[in-house]
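So that we are looking at the same thing, I have put the structure below in structure tokens.
The complex appears here minus one protein chain, its other protein chains still in place.
As written, the chains take the letters A and B, and residue 1 is the first residue of each chain.
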Amino acid sequence: MEEVHILLRNKNVEHMIDASVSMKMGGYDGLRNALSMDGAKVIETLKESGLRGRGGAGFPTWLKTKFAYDAPGDSKVVVCNADEGEPGTNKDRVLLSSDPHSIFEGMAIVGKAIGADRGYIYLRAEYSYLFPLLATALKSARNLNVLGNNILGSDFSFDIEVRSGAGAYVCGEETALFESIEGKRGEPRTRPPFPGTYGLFGLPTVLNNVETLANIGPIFSNGIEWFRSIGSENSPGTKLFTVIGNVEKRGVFEFPMGVNLKDIIYEVCGGIAGGKELLAVQTGGSSGAIINPGQIDIPLDIDHVASSGGRLGCGTIFVIDDSNCVLDIVKNTLEFFTNESCGKCIPCREGGVQLLKLITKISQGKGYVRDIDTMIDLSITMRETALCGLGHSTAIPVMTSISNFREIYDKHLDKDYCPKCSPKEETPERGLND
Amino acid sequence: MLHNQYSFTTSPSALVQVAEIASNYKGQQDKLMDVIIAVQKVVPSLAEDVAAVIAREMGLSQNHVYSFVTFYEYLSVKPHGKYTIRMCSSAPCHVRGAKEVMETIIQMLGINIGETTPDDRFTIEVCPCLGICDISPVIMINDEIYGDLNPEKARELIKKYKRENV
Partner (left out) sequence: MININIDGIDKQVENGITILEAAKLIHVNIPTLCHHEDLTIKSVCRICVVEVNGQNLLQPACSFPVAEGMIIKTSTPRIIKARKNIMELIFSHHPQDCLNCNKNRTCELQSIAEELNMSNPIRYEVETRGKEIDTSSPSITFDANKCILCGRCIEVCNTIQTVGVLAKENRGYNTVVAPPYGKSLIDTACVNCGQCVQVCPVGALTIHDDINLVYKNKLKGKILVAQIAPSSRTTIAEALGAEPGTVSTARIVTAMKMIGFDYVFDTDFSADLTIMEEGNELLKRITTGGVLPMMTSCCPGWVKFCETFYPKYTDHLSTAKSPQQMFGSVIKTYFADKAGIDPENIFSCSVMPCTAKKFECNRPEMKASGYQDVDVVLTVHELSRMIKAAGIDFAQLEDTPFDDPFGLGSGAGELFAATGGVMEAALRTVYEVLTGKTLENIEFNAVRGFDGLKEAQIDMNGTIVKVAVVHSLGEARKIMDRVISGQADYHFIEVMACPGGCIGGGGNPIRNWKKVEKRTVQVYEQDKNLSIRKSHDSPAIKMIYDEFLSEPLSEKSHALLHTKYVNRQDILRI
């Protein structure tokens, strides 16, 4: 299977940090076209393209932009969410390091749409080694007048500042990100009000994922029909899939939306490493559904995966072989979410820890059927009442693993020995495998 | 009043540097992150006196600074060693043997997670996904990335650092 390199088209080009090299490769052509459009036309183009967010929510990019466009006020802001914290996701790092100008261009075009004169890139602390690269790239862009005052001789001015995160997954949530930039704890805000009217610094804001922004320049330089010809009806364009875990070949791959999950695992990534068998797959990162081998024959686009109970999310495909235990994976995931919970709302702050305690108990062979019932009940409450996506998502791996791998949970309830879950010292207490 | 683990004091000359950094941003609360990241490079830890200086220079309360710092993993009120070893514990590293690598490192340095060696050279932390999963298991030592690790490679790596052979 051949990859389709649009976002990764410049991956192997040298000196892409240099704006002039980027322009030689077609960079900023999209911005050039957008400069001659008014805001409404830019939004119209985005609408026709059908571009949907690549950060996880899959929200139509044009609609998000329109909210900020419609909002009253002269001062508006564009934000790039480079807080790629979803475990297993590497795509934004690859984009930022291999083609930073594509991101700047996308931000500038969104800025043109809403009449913003400044943008912020929120870069996670774990990627702080990319700061010098981005700083150099920005400087180079300003030198060539594709950023800064009166871009390419137009009356549109737009510049970008990079702000650092400091190790908090929750700051990948839109409003938590704003709070963090504003010098506060990264705790998500209640909505309403929505970021389109009240975002960063209380201004109308459009926040986009790095990959979403990388799509915008090509749309404006190659056109709507071109973009719509790739991918599927409801999710046009390509998607970057980060495939990691127990596969032979790991990395970031670009395919049209709708590519088959099974094909990616076996044809593109060489199947399970080390001669093992597939146990489970989790799509969309730690907050995605955990599915069993019987469920992997699905096309990977936003709506198909959603309709099967999962989430395409950021496009992470986590492959798990049978030397692992699903409960151990779920426990690891819950440890992640409890550490990353901001602590503001009760369902997530308290519920996450109780789920972790329960899964630990069950995995160590000390659980009962009622503990699984409690986990399901609590998961539903967390999913329904938590303040932000982190709380909602904590429940998903729990609920899906219980429904897709019930027999493994039952094994642990039966107190059968599980080498992955049981600490070695406790083996004398339980029965051996038959 | 005994403040146990919070009782770190900072040298007057370092505090002067802190004041210099922070005084550029009076009234600009959104610059707090930048200030703290810069300050972390010149002081051993974001102790009480450091926070008091930042608060005064920027027009914030000391409590706001403390509350901010304790929220984020990469900001620390406790001193870190010369080398901060961050070991990824997320699932994609976990299924490729991160646990054994972690155990090796812990055993070699003789300290628990979150602690610093008595000679102030190494601090070990467990961290969530570093975003470099194609070469998992991964650790970072300060800004250097080390991937495709196993217990033997981890052992060799720590030995190198112990001998300052980096």
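Just so it is clear, a residue touches a chain if its C-beta (ideal position, glycine included) is under 8 Å from a C-beta of that chain, and two chains touch if they have at least 3 such contacts.
Quick caveat: nothing in here was measured; it's all calculated off a predicted structure.
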Identified contact with the non-displayed chain, of A:163, A:239, A:344 or A:411: A:344
Chain not shown: contacting residue from B:70, B:107 or B:142: B:70
Residue among B:38, B:52 or B:135 touching the omitted chain: B:52
Residues belonging to subunit A that touch the chain removed from view: 168, 170, 185, 190, 192, 338-347, 349-354, 357, 370, 374, 377-378, 381, 383-387, 392
Missing-partner contacts on subunit B, residue numbers: 1, 3-6, 47-49, 51-52, 55-56, 61-67, 70-71, 77
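The rule is simple: only the chains that are shown with their structure count from here on.
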Residues of subunit B defined as touching subunit A within the complex: 28-34, 36-37, 67-68, 71-75, 89-92, 94-96, 127-136, 140, 143
Residue ranges of subunit A touching subunit B (in the complex, touch as defined): 84-90, 92-93, 124-129, 163-169, 180-186, 201, 242, 244-246, 250-252, 282, 286, 318, 320-321, 324, 328-329, 332-333, 335-336, 339-340, 342
